[in-house]
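For reference, the structure discussed in these notes is given below.
With one protein chain withheld, the remaining protein chains of the complex are depicted in position.
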Amino acid sequence: MTSAELIAKLKERFGASVRGVSEINPNKVRVEVAPDSVAPVCEALYRDYGARFIITAGIDSRPERGCFDVDHVFSLDPDKTFVIVRASVPPDAPSLDSITPRVPAAYWAERELYDVVGVKAEGHPDPRRLIMPDDWPDDVFPLRKDVKHGDWPSLGEENADASYPWKPAPEGTSTVVVGPFFPVLEEPAQLRLYVDGERVIDCDYRGFYNHRGIEKMGDSALTYNEIPFIAERICGICGFIHSSCYCETAEEAMGIRAPRRARYIRSLMLEVERIHSHLLWLGIAGHIIGFDTVLMQAWRVREPIMWLCEKITGNRKTYGMNLVGGVRRDIPQEIQPELLEVVDRIEKETAAIIDAVVGDTVLKARLSGVGVLPEEKARELAVVGPTVRGSNLPLDARVDHPYAAYDEIPPKVITHPDCDNWARVVVRLEETIESIRWIREALKQMPDGPIMASDIPEEIPPEQWGVFVVEAPRGEAIHYVVTGGDNRPARWRVRAPTYQNLQALPYLIAQETIADVPITLGSMDPCFSCTERTEIVNVRSGESKVLDQQELLRLSREATERMRGR
Amino acid sequence: MIISKLKEAIICFKAGRVTLPYPFKPHDPAENFRGRVTVDAEKCIGCAGCAEVCPSRCIIVTDPSPDKRVIEFFLERCTYCARCAEVCPEDAVTATQEFETATNDTQDMHIKVELFMSTCRRCGRCYEPPTPLDRPMETGMRPPAGGNGNGEG
Partner (left out) sequence: MNVITQALSAIPGALIAVIVLVGLAPLAEGLLRKLKAIVHSRQGPPILQPYLDLAKLLIKEDLAPCANWIWRMAPALCLGGTIVLALFTPIGGKPPFAFSGDLLVFIYLAAIPPIAIILGAFASGNPYAYVGGSREMMVMLSVEPVMSIALLVAAIKAQSLTFAGILERSAAEPSISMGVAGIAFLLALQAQVGKLPFDIPEAEQEIMEGPFIERSGPGLALFKWALHARLMIFTALLVSIFIPWPHVANAGLSLLLTLAKMAVVLALVGVVDVVNPRLRIDQSMAYYARIVVFVAVGALIFAIVGA
């Protein structure tokens, strides 16, 4: 079904509710609908036309058009098409029917929508705060344009003692608190496990302790060409994914395209990043189940490619290669034999690791049949990356929505039918091998030519948009850019893969034991910093209080007493 | 199972010891590593191109008097992207190999270049942005970085 056919169908079904269509190309369309028919349209897309929910972006368009825009982004994977459903909501007391009851994957996205833009999702099953801290004022929405970057709202008394409204523990369970700091979580996140003995009955999640206000910076402080560098810092592991995705998106919004060689270089570095990220993950997964030898050996195998990256880009992890319109450094001819040699070595070692672990019954005993996510559930929750491919669904942005150089050399999509933690391990290991094959192919086909576009327009008109999804090692990272004046975007929306995957966690760990929680969480390769890129955080009212040791001790004893009383 | 354990052991022992004796012995980074930047005051012409492109806004240009320009690098904020070195028309800013920058004194991370500015006899526009996206928003001027400032160009 092409987008034209889809729109014809929508128009036929919803009549005048479909108000207008804006199109970048046949694969990217934005449909403007009346606010009251957003939910039915989204439901029709999801249930009847096989669309997959991706993200919701709230845009404060009051300065331009006197309204808030809410964009629900959907993907029609088989047709390589994005469909954005836009509704414009009036500026006073903005609200919109929630789509979560009909499209479950929008669960977090709509909570975030209220948190940051203040558009209420009416009828949302769980309208708790998602992003902002508990003591944040109720009437400050940081991504509105009247909040300037660097503004610090005065935190009044109203929420001074607020704490997160956790789900009540189910009858007959006790609560095990995981985090905010926990050995296997490299970043802060809090998970409350409601357990019966060792078995987890239910859980609740509170994250977003890591917000750095990156989206706000993007649309209020930085310029187009500065954003790639901050985008790269959204994640410590898959940073290049974000800068590439932002650059592709911004280029699309500006109507330019990076030269072919630049796109090849981007793809090559993306694959290199996938290799080292998967090996890093393998090590961490080993560490989580106490198998530190895997950690050490996987990271040893990974190390040569990090050094090579330093040689190519000037830094082992944060490459700083991308600019809007191309890349900064070429991959010179001289370094290519070395690159091939390094990936050959990694391929050999990874193959040896695969060969060794597939027969390891102890390892399999820990991973097989744990954290099961059946196909239909994976589709409902719209999980992405190896998590969904481990559930036997061949979703891969490199094939579904080709970007960079993947339209010329499509990679093989690796899936596994087991739907459990073991499947996700195997998918990642085989993807590493596939990435190496892709790198070889790409080096053979890499064209000569410039690495920076020469047709960047002098003036970039506002209200242009672009959306791109890049297959990060953890799944799809999505960037959505709406251009503004002032040499910077009006809205830059980022969704990292973990944002969607984490929502599947309660389902994955229900009825598992406590011992399986870390590895199940780990099997998604969670990246909290990625997930939590948005908004400004604040420390409580700016006044700091130093607890002396006695007081700290007293507090912690009190906490213990409370815990025991519970 | 025993076989797979043996295979795992072979992988381990084949590798041998791979950790380096760093920091007891120095470990040099790759040739075009983007380390801490330095400024050659002799070459600097005060075009402020570096300040324009710095994503972390750690290069501050001030003009205390019409014939004096001060360019300051607050490298504790630096993200080592080396864009300043890339755009510098005179190659006055360069990225060095230095990466061990831990210090107790933030002064160690400050570079201050004071330039006597006479009327330029060259082209009048020394800093040519690599792409229109890098064009000066307000030539050579930025409010101080850091703090709660708006940081807008």
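Labels A and B are assigned to the chains in the order they are written; within every chain, residues are numbered from 1.
The working rule: a residue touches a chain if its C-beta (ideal position, glycine included) is under 8 Å from a C-beta of that chain, and two chains touch if they have at least 3 such contacts.
None of these values were measured; they are calculated from a predicted model.
Touched by the hidden chain within the whole complex are the displayed chains A, B. Of the candidate positions A:D97, A:D202, A:E271 or A:D516, contact with the unshown chain belongs to A:D516. When the full complex is taken into account, the listed residue touching the unshown chain is A:V184, out of A:I7, A:V184, A:I409 or A:L443. Of the options A:F141, A:F291, A:W422 or A:W492, the residue whose C-beta touches the omitted chain is A:F291. Counting over the whole complex, chain A has residues 174-177, 182-184, 198, 286-294, 296-297, 300, 362-363, 365-366, 513-518, 553, 556-557, 560-561, 563-564 touching the chain that is not drawn. Taking the complete complex into account, residues 5, 8-9, 12-13, 15-19, 21 of chain B touch the chain not shown.
Here is the rule we go by: only the chains that are shown with their structure count from here on.
One finds 29 Å separating the Cα centroids of chain A and chain B. For chain B in complex with chain A, the touching residues are 1, 3-5, 7-8, 11-12, 15, 18, 29-34, 53, 55-56, 79-83, 86, 95, 130-135, 137, 148-153.
Residues of chain A touching chain B in their complex: 148-150, 152, 220-227, 229-230, 233, 293, 297, 300, 303, 307, 310-311, 314-315, 318, 320, 323-325, 328-329, 349, 352-353, 355-362, 452-453, 456-458, 486-487.
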